[in-house]
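Since the structure comes first, as structure tokens, the remarks are kept for the end.
What you see is the complex with one protein chain gone and the rest in place.
All chains are identified by letter, namely A, B and C, in their written order; residue positions are counted from 1 within each chain.
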Amino acid sequence: MDDISIVLCGEAGQGIQTVEKLFTKIVKKAGFNVFSTKEYMSRVRGGSNSTQIRISSKPVSAYIDRIDILIPLSDESLEHVKKRISKKTLIIGEDKYIKNSKTNNKIEIPITQLAKSIGNIIYSNTIAVGLLSSICGINKKILNNTIEEYFINKKKELVKNNIKAANKGYENCLEQINKDKIKTIISPPNKKNDNIILNGVETIGLGALAGGCNFISSYPMSPSTGLLTFLSKHSKEFNIIAEQAEDEISAINMVLGAWYVGARGMVTTSGGGYALMTEGVSLAGMIESPVVIHLGQRPAPATGLPTRTEQGDLEHAIYSSHGEFPKIIFAPGTLEDGFYLTQKAFNLADKYQIPVYILTDQYFIDSFYDIPKLDIKNINNINHFIKTDKDYKRYKITKNGISPRGIPGYGNGLVCIDSDEHDEEGRITENSDIRIKMVNKRLKKLSEIKKEIIPPELYGEKDYKILVIGWGSTYHIIREAIENISRKDIAFLYFKQVYPLHNETINYLNKAEKTIIVENNATSQFSKLIRQQTGYEIKNKILQYDGSPFSVETIIKEIQKMRES
Amino acid sequence: MDDISIVLCGEAGQGIQTVEKLFTKIVKKAGFNVFSTKEYMSRVRGGSNSTQIRISSKPVSAYIDRIDILIPLSDESLEHVKKRISKKTLIIGEDKYIKNSKTNNKIEIPITQLAKSIGNIIYSNTIAVGLLSSICGINKKILNNTIEEYFINKKKELVKNNIKAANKGYENCLEQINKDKIKTIISPPNKKNDNIILNGVETIGLGALAGGCNFISSYPMSPSTGLLTFLSKHSKEFNIIAEQAEDEISAINMVLGAWYVGARGMVTTSGGGYALMTEGVSLAGMIESPVVIHLGQRPAPATGLPTRTEQGDLEHAIYSSHGEFPKIIFAPGTLEDGFYLTQKAFNLADKYQIPVYILTDQYFIDSFYDIPKLDIKNINNINHFIKTDKDYKRYKITKNGISPRGIPGYGNGLVCIDSDEHDEEGRITENSDIRIKMVNKRLKKLSEIKKEIIPPELYGEKDYKILVIGWGSTYHIIREAIENISRKDIAFLYFKQVYPLHNETINYLNKAEKTIIVENNATSQFSKLIRQQTGYEIKNKILQYDGSPFSVETIIKEIQKMRES
Amino acid sequence: MNEKTYDVGLVNTAWCPGCGNHSILNIMKQTLLELKIKPGNLVVVSGIGQAAKIPQYFKTNYFNGLHGRALPPATAIKISNPNLTVIAESGDGDMYGEGGNHFIHAIRRNPDITNIVHNNMVYGLTKGQASPTSEYGFRTPIQINGVVSEPFNPISTAIALDASFVARAFSGDIKKTKSILKKAIQHKGYAIVDIFQPCVTFNKINTFDWFKENTYYLDDSYNSTDRIEAFKKSIQNDKLPLGVFYVNKNKKTFEQNLKLHQQNNKPLFKNIVKFDKILKLISLGT
Partner (left out) sequence: MNEKTYDVGLVNTAWCPGCGNHSILNIMKQTLLELKIKPGNLVVVSGIGQAAKIPQYFKTNYFNGLHGRALPPATAIKISNPNLTVIAESGDGDMYGEGGNHFIHAIRRNPDITNIVHNNMVYGLTKGQASPTSEYGFRTPIQINGVVSEPFNPISTAIALDASFVARAFSGDIKKTKSILKKAIQHKGYAIVDIFQPCVTFNKINTFDWFKENTYYLDDSYNSTDRIEAFKKSIQNDKLPLGVFYVNKNKKTFEQNLKLHQQNNKPLFKNIVKFDKILKLISLGT
């Protein structure tokens, strides 16, 4: 096997995240490619959460159902992942957690006892890291070095004990391997892996930094909070103002204030918080303010499933807010796209003076994998504001609808903006001729925007008969599924810009004999958008709305079903 | 002529509304049919506002550009309506206001001076009523009686002076008529008019009363405030709680609280206020609470043109809010529809436990005309809540998705509702099987709802070649235009339920050689919805977005243009 | 009614071991029992957060609504059916952050509801950001240099708004807190009880011991009807007073002020549509 899936399952607060972070570092160092993702309950302690870590000698970046190795860390673990356990699943762990498993393919390792022998049960996590390393045939040196690095700022004693723990886990497991109870089912590839490991939210955060973001005001809300945390963490280094607002309404209105004086601001939120921001988005439309909105989707309506994933806010993002004005919506499906699109978002928002969205979801935000270093050489930021002169008019009517944007305190003009309909100077008007001109001006920007829509990308056979359509975070899952199916007549069309739609869309669709849409929602919002824009109806729908991401297996199965029907 | 259009133009605060109210009563009493509508600025004093009053011997109920008689009451009046003044327009008023008119078709009447002679310039309004009555050949007795009735609660002195004023106006004008300077261009028909006069907001208010509304909580916002005022005014008589909330968020959350304990509640708002309610709407979706939303549209984005009209919030109403759940949207185009649909809204909201919208706009809200007495004989209200028993489960899974709705304090059960995903009892769950069941349950209600969608109504020739499509407040305008065009190949399809769309829609469209949509917005939101639902693209669009309603003339002209092209 | 009246059977709460919420739950159940309030007659309205989950864990009607929005439904429920006992209960972020505007205006209306706030000076459910009541200097992954805003003082604010009942309690003191809660629920009008509650996971500063050390009870001689005195106490912060700060008995409740309920407390769901009156209105035209 050159691709194994390890799943750790336990309670919130047990420290599975430490295992995830540490172990992915180790395997990457050993030359593996690695992917990890987690699902967790909306609670701080207890319950059942699980993390999948995929290790492979080639890039992996999608969630799969299959579990090769399961490490249950609580009473409920086996029950929690039972649908995913097969005969081939090797279950490793303490007697009390594995004893109810009906399979024979299990190994008892007294993790807690080993931890206690070192002095504290908190070492259980490192023991797990050790035993996993041993199964993956990882050199002990790499194990030890990485632990040392990881705990670099901690007390010496602690570092020592962690190394001890890792080794206990390692040895203990090795013993079992030597006894032939388990096999080293995967071995490190003979290559160096210079990739970096990032997760979705970090990639958005880095993209924001690269886009010149220097202001964020938001209100915590899963799964979007991580971005606020990321930018807060780096606020000193990058001269960022990162403010936790009293509510989402304040957050977006603050960000509009910041752009007004030339800052580059963004908000991060999820469905319910975004709903509260929609009046502010409409304000951005009217005053023609740039704003970047990171909308991390989760299952709704209302509070829904706060820590889970869904693609249910596409229509909400497109049509929310009163009145008519242009916007752009990106939905990154890869970490790279997350970075580049976010960086681009700031520049497009500034250029067109409109809201630009980064539409992600919990699955995207919480998934890690390794990618080549992001290339920032060709990245360009252009500040589109100008120095005003005395006769400056904020809403000057221009050919392309874009009025040069001045900011107060830079130049000799005054910058007057108004949420009412206004004339070129920004003063209230009810004159119907001016109203018409201003509506036209705002909508005219759309023609410019349409010139640089990012086209959908086609993967697979150019001469497809079956076309699978997806957007955003499902990208890698669908792609791996298509690669697995590996037949000549199938291709995958990936949209990273979901609004406005690219003109080529209809040509791609028309070429197919059968089209299949994949969406993590219940009503297939993207296919509705496609039909609204092109008239084309996608009849085959793979939809999932239980709060979990698609697995590669599900996509394969569903596509197979549909190609036969 | 048996249809004249009178326009009064003046400043805010001058009392044109008194003329409108009083004069429409008088002409109706004289047997005429009458229609009146107004456009006004977002200010309390000054500016230029105008009111159109149409008088006819057959029913009239649409805005037209044509002005037969203009009464300018301020310096700016002529300028304000200049596009609508033709050679045939008779201009009546004080010298200072009419002198700039280039036409000869004008009559000076020293209104202010006459008013002063009675003792106060406030009598100018009644003088105007008098002179208009005289032009319309109205019996003086009717004039005097109506004034007496109108001022019934005022001091005797005031009543006397008003009658005096009206008579001054009447005589003065009669003199001019006798001198043959003007003609009585219209005479009262020889019939009794037993109709009632209502405007849009009253009809919605009456519909709410008939639907059992007993709770309204809202925050003032033009043009929707009138409904809150109406229900407040009648709150004592009908045991209604009418509360002005601190903001729109509170308003909708209060109304959901009220429904929770068995009240029948509604909110009234406009675009920006509705934006703030969208999180609450999503809550209604999740807890499956009924709620009735009156959304009075006005031009946006943001504050826009606060007192003017637009149909720009259709998409906002359909797609706002996070998550996926059913709703119903009505858009009344006639006063009768306003009444019956609002009444129905309460019962459908209660039956399906969903949000039901009444989507109107400033034009609908502020337009008056006479209609036959509303028939309430066949109106039925059914309270869909039940008395709970001990084992009551709020979210019981049922065949049609509807769980019997219990309310606290009525029965032996407990009523537990939750904005998180929940099980049948209303307790938080993250179980994915239950999640799927609950999503399905909520969406399943849609199939039931679809069984009773109000079909679009066809006016004009059954064997049409050209089909004009409209929704909501444009109804009478389009209808009058079609009647005027009076050709065999044209028909008008009117939608009063805009969401979900009726299945017959596509058949109507397919039958036409040419389809034309009429919308008071810039992006043709309804045709986008039609294409999304049916694939059918309506290519010919008559769109207007300057804040004013369509005129019958505009529709005629545009249709003529298109039928030729 | 007996000891089990409020139990919902085996519950696995979502709270951390050692969290102050457990004891508030316990106190709530005891209080309601001792006040002989029937579960069927009680409605608990909450928002979203760790505190807001409380109604899930005992027998009651509940409206577990949106984050920050407990007070508007609670107010509407009370006035739509004045026979119900209504409690609005949530966390500090919920009530004073997202819901701050409703806090102000609920006080102004003075409905007869009890507003209980689990004040752990942190956002628990979203994992440890500052809340409006977090102290100066409190560090979190977002407030990396520590909180720089003046902590929100719900007690002084409520007194400034002339709330009709204002109290502070501590989750660690079952007896005293129960007695305060009883007074609050029995009080006719809006009553706020801010309960200090240690969050063992995300607030390592304001711990159980910290609250013990930094609080004291207002003594028996304290006159809770003196608004100025109450204000003075409310802004004291060397040591934080616990107990009933202020009571204004001269205020009518919101529902008493509504004409509707001046004859009787007929709930709205019993309203019958008066078609005859509608007909009359219609006949009048405008």
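Please note the rule applied: a contact is a pair of C-beta atoms (placed from the backbone, for glycine too) under 8 Å apart; a residue touches a chain by one contact, two chains touch by 3 or more.
Treat the numbers as computed from the prediction; the structure is a model and nothing was measured.
Taking every chain of the complex into account, the omitted one touches A, B, C.
Here one chain is not drawn; of C:F58, C:F138 or C:F152, the residue touching it is C:F152. For the chain missing from the display, the contacting residue among A:G15, A:P189 or A:G257 is A:G257, taking the whole complex into account. Per the touch definition above, the residue from B:T18, B:N145 or B:S232 contacting the chain not shown is B:S232. The hidden chain makes contact, of the residues C:G100, C:G172, C:P241 or C:P267, with C:G100.
Residues 21, 195-199, 202, 206, 209-210, 212, 214-215, 217, 234-241, 243, 245-247, 249-251, 253-258, 260-265, 279-280, 283, 287, 368, 370, 373-374, 376, 379, 381, 383, 385, 407-410, 412-420, 426-428 of subunit A touch the missing chain (whole complex, contact as defined above).
Contact residues of subunit B toward the unshown chain are 13, 41-47, 219-222, 225, 228-229, 232-233, 235-236, 242, 244, 246-247, 272, 302-303. Listed for subunit C, the residues touching the missing chain in the whole complex are 96-97, 99-101, 104-105, 107-110, 132, 145, 148-153, 156-157, 159-162, 227-228, 231-232, 234-235, 251-252, 254, 257-259.
The rule is short, and it goes like this: only the chains that are shown with their structure count from here on.
Distance between subunit A and subunit C, defined via averaged C-alpha coordinates, is recorded as 37 Å. Touching of two or more other chains is recorded for residues 41-42, 47, 272, 302-303, 306 of subunit A.
In subunit C, the residues touching two or more other chains are 14, 48, 66.
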